[in-house]
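Every protein chain of the complex appears in place save one, which is left out.
Our next item is chain A:
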Amino acid sequence: MQLSREDLLLAYRRMRRIRDFEDRVHIEFAAGEMPGFVHLYAGEEASAVGVCMNLTDEDMISSTHRGHGHCLAKDTDVNGMMLELYGRKDGICGGKGGSMHIADLSKGMMGANGIVGGGPPLICGAALTAKTLGTGNVAVAFTGDGGSNQGTTFEAMNFAAVLKLPVIFVFENNGYAETTASHWSVACKDIVNRAQAFGMPGISVEGTDFFAVWDAAREAVARARAGGGPTLMEVKVPRFYGHFEGDAETYRAEGEVAALKRDHDCLKIFRRRVVEAGLLSDADLDLVDAEVGDEIEASVMLAKSSPMPGPEDLLTDVYVRY
């Protein structure tokens, strides 16, 4: 085990923060408090955190429309995110991006993305910057099973392999592209098989196991930093909520979500593992739960009492200079 006690507490805190953020947003959205499109990440926490625990603020990631988890795994400010979801002036994007476009370049977060398959070509650019300037940084494209079918994603994988770019393509397969099951829409048996077509290593990981994700990502990141080129990771994860908030989820089997929450909850699995191994105690983890709970509550209260943008904000930020 190469993770210190501090690392383990941080990993748990980040996963718990994502879960609580998402659960709270689910409630707030249902109450009609939040505008727009919201896509929740709950259930997939071990993937974002397991990968991003191997990255620095200088390593860039690109995300998806389901981006809150990736943002929080990259330590994007919780208050800034919550204010953004509420469309407030002081949101991290000034209320101009919303849930689908949260970015924090200072943390290496190149943006959630409303376009499925938009991220992989962009992240090749971040990797090209790293290679050109010789920084030793790596770049990670998070994509879903739906995005794995996009031509842009195929182009990006070939591009990265040809130019030996330091990229990790992480496909979070949560079983559904919107409402369509991936066992129907992904023609090969597993997304990981596609790595072979691009001449890059591929690894399939059980995404409810933080340690498995962390291990696989550590190896891929090390290869990329050493100039060994891209890696494809397929991470199999559950999706606890619908495609978007308000989705009636009529395409899912009865009891499916309850069973996932009971048997495939990465937070419960993590807690059991570290407590049984004597690495952390229940009390340690309960304390994190309490602190994160307070943090999320405070962020919602702050967001609700924060001002909306005004007419003076409509036309700013279109160009650097026009």
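By definition in this document, a residue touches a chain if its C-beta (ideal position, glycine included) is under 8 Å from a C-beta of that chain, and two chains touch if they have at least 3 such contacts; residues count from 1.
One rule holds in what follows: contacts and distances are computed from a predicted model.
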The complex lacks one chain in this depiction; which UniProt name from "Dihydroorotase", "Putative Zn-dependent protease", "Alpha-ketoacid dehydrogenase subunit beta" or "sulfate adenylyltransferase" does that chain carry?
"Alpha-ketoacid dehydrogenase subunit beta"
Where the complex has a chain not shown, which of A:Ile92, A:Leu285 or A:Ala303 is the residue touching it?
A:Ile92
Please pick, from A:Ile18, A:Met60 or A:Ala220, the residue that touches the omitted chain in the full complex.
A:Met60
Residues on chain A that touch the omitted chain in the whole complex?
60, 62, 91-97, 101, 103-105, 110-111, 113-115, 117-118, 120-133, 139, 151-152, 155-156, 158-159, 162-163, 316-322
